[in-house]
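Worksheet: the structure to be examined is printed underneath.
Note that one protein chain of the assembly has been removed; the remaining protein chains are unaltered in position.
Our next item is chain A:
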Amino acid sequence: MDLHKLLQRQINKNVPADLQDNPFFQSFIKTVNDSYLSFERDKDLMDHSFQESEKEYNEVHQNLKKEYELKQQSILNLYESLTQLDQGYSSINEDEKNDLLFISKYVSEQITKRKETEKKLFETVQFLKTLLGNLQSGILVVDNNDTILFVNQYLCDIRNINASPDEMIGKKPAQYIGDAQVLFKDSQAYKNRIDEILSRKEIVIGEILETIDNRFFERDYVPIFIDSICIGHLWKSTDVTQRIKSKNLLKQSEERNRIIMNSSLNAIITIDSTGKITFWNNQAEIIFGWKKEEVLGKTLNETIIPDRHKEGHTKGLKYYTETGKGPVLNKQIELPAVNNMGHEFPVEISIIPLEQNGEVFFCSFMQDISERKKTETKLKVQEEKYRNIITNMNLGLIEVDNNEIIQFANQSFASISGFEIEELIGLNPAKTFVFGENLEKLNAKNKLREKGVSDVYQIPVKNKRGELRWWAIGGAPNYDDKGKLVGSIGIHLDITEQKQMEIELESEKLKAEQASKAKEAFLANMSHEIRTPLNGIIGFLRELERQNLTDLQKKYVENSTVASKHLLSIINNILDISKIEAGEMSIEVEDFIFENVISNVVNVLEPLAKKKGLKLISQISKDVHQVLKGDIVRLEQVLFNLIGNSLKFTHKGKIHLKCEVLKDTKTFQRLQISVVDTGIGMEQGYAENIFNKFSQEDKAITRKFGGTGLGMTITKELIQLMNGKINVQSEKGSGTTISFIIDLEKGSINNIKKVQDEINVDISGINVLLVEDNIINRMVAINTLNYFNCLVTEATNGIEAIEILKNKSFDIILMDVQMPEMDGIEATMKIREELKLQTPIIALTANAFKSEVDKCKNAGMDDYITKPFEEFDLIETISRYTNKHGALNDAVKEKDKKLYDLKSLYSIGRDNPEFITKMIIIFIEQIKEVIPNAEAALSCDEFLVLSQFIHKIRPSIEGMGIFSIIEDIKILEKISKEGSDKEKITSIFFQIKDTLLTAVEQLKEEIQG
């Protein structure tokens, strides 16, 4: 057995060798040896394990060592950083510093603190962001790298940026400037300004920008400096439109207030409680002469208050400051003031104490009232003046109220009326003074006052004594100062004497008028009474001339004729004058050939001139229109008078008749017609007198030259009637020039009445009825008519004439107007209306007044001849009214002769061919329509209808100048109306029809040709 060495040794040493071989022992020793062996194995295992652990331990140790070093290093670092980061650290004891635990605790504390701070900071940032985001200003923060750090939504909105703030952060602002730029009024300037601000990096606050839609933004630029280093900048933009607007409004209102204050017509001055001037408007400058700059800060005493009021002003101010009261405040007072020149003048001033922000100041409104003062004074003086006038002029003045009761009366009224003033008050003037129908008049006047009308009237009244007086009363409504009618004022003047004179004058005038009428009647009568015998004288002289006379007898007859004709001309002149004075003279207007008028006059007067050895030269300007319109007779009369006058007063030399045109218009010519003679002339001073009646410069001349003394008067009156002017220039001894200027309308040659050819005056065989009561006149007429081979039947008055006419028809009737039994007018009416005769009736009248002529014509006479008549006139007139019968008889003979006469149509149409043609066409149509209708009416015996048809065409026939049937037409109209004489109606109708149809044919040719 192999035992363990140790065990072996031990057994060897301790166990006897006997035992050693014991089996029991050997089994024992074997077991113990097994344990030894196991122990040995365990021990080896143990060793190995220990070795391994040792190795491991060494490694760990090594690592730890390194770690430690590192820790050491980091602690070192920690210390360093602690020293650096935290000032508090240095305060820590050195001993403690080595205490890592303390440090760590400290640091841990610090960190906790910091975390706290950080948390707070974050909250703050968040708060700020929210704040900035919600701020009503646009905020843009940009860092130094021109990167947006912050922007709020509001900025995006107001700058019209289309990005959200989150998008913008981190971007460049330049990206968005384009959006914003267009918003502003001057977009380029906006951008430039931004660039400028950015380059300066100086704070800019309160810049106002205006957008194109009139909003305003206030923009601030704030560069952000931290420790003097700019780290970025902030833009802030706020919409201040409202503010700007209200500011503008405020400015405007302030401006307006200032303008109002300055333009006020009152001087406005404010002073503070110490009396210093604080405001001084423009008007104050004007009124007081002081400039605003000169007075501000001064006291009123130093400027505008006159010396004597200075103390009062100071006291007043003091009194107010002490008591808060001032007797002159808050009302209008008048005070004197001085201007800068020291001139004193009155002002109206109101001082208003005002309080603003606890400061008391006084505002004074002042007005220069020197003008007003002057006016007031003037008014006072004037009032006094008028009061004096009323008192001194003895005009009775009363005031009555609305009930007509006297409220006031002055002394003059008292003396006019005879009452005492005290008695008058309370009286009713209408009841007291006025009587009878005048009451109504006065009431009417009072009504007028109520309407506010004032007037002056005259009224008879009774004064206190009951005497009749006439008063002129000027009444006017009386108003109180509110314009309410309170009564009326009457001013009374006693005009009794004037009124009496007026009444007398009135009756004188009446008398004068009656006298004038009597004169006219006298003239008319005289004219008739003288003419009748003169008619005989001239007529018989004419007859006598026809006898075989000796030369001497012939000369006597001739002289008698001249004398009687002169007498006639005097009567004619007197008649003319009285006609003119009675307004009876009227000027006819008809076309005439001017040259003919002149030559008529010259032809008549030339022999007379030659007889005296004078030359009569007429000279008509060739500019004078050939045909003019006017009254030939009167024009000739004027020329006869003027040239006759010259002839009378000229002994040698010549008489020159000149006609010149002064003015030539389309419608009229202004002519100057002058008669220049080389006669005896007269003083120019007398020249105007020649137009007076019966005047010649020297009474001796009258005897020498004779004359009616009316010629020039008539001439002047006639020229005035023709709207002309006459002018005399004369020099004694060398001659006279009388010229007149008249306007004459231009006429047409077509309108000239053809002068009847003298051959036509063959009236032999004509049957004349002469109605005349005066036997001499009858004989004169019969002689003349017999001389021309007329058959004359006489009648001495109207009744006789009518009796004769019942049985016999005549070609013409000559009818005296004034006759006994039945005068010519009545007879004519009877002839026309009862006898139904159309025989022409010529009036023979000695009364040449127009009224008489009109009466004749109205009665149905055809024409008139004034007695004494010129033989030719009578014959010519008779032939004019009788010859047409002859023409009618010759109608057949003159078939080709035109039945119509368009002269008057041409004259009416002013020679306008279109008008003529139109009228002819109308006429033809009318005739063609009427004639068959009329014929039909005739065949049914409807004479009245026929009469109407005839009546209808009569004016046309007259217008077309178909004269041959005019009389027949009249007759036809008349007898068909009566409807009794069918035979005559039929015969006249067919005669007319023939003529009309012929005329129509001729007219047709006329318009075709």
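Methods note: a contact is a pair of C-beta atoms (placed from the backbone, for glycine too) under 8 Å apart; a residue touches a chain by one contact, two chains touch by 3 or more; residues count from 1.
We adopt the following convention: contacts and distances are computed from a predicted model.
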item	value
Protein name (UniProt record) of the chain left out of view, among "Ger(X)C family spore germination protein", "Nickel transporter", "Response regulator" or "Branched-chain amino acid transport system permease protein"	"Response regulator"
Sole residue of A:462, A:654 or A:952 that reaches the chain not shown, by the stated touch rule	A:952
Touching the absent chain when the full complex is considered, from A:319, A:386 or A:522	A:386
Chain not shown: contacting residue from A:10, A:454 or A:596	A:454
Chain A residues that touch the omitted chain in the full complex	386, 390, 395, 454-456, 474, 476, 478, 489, 491, 667-668, 904, 908-910, 915, 918-919, 922-923, 926, 948, 951-952, 954-956, 958-959
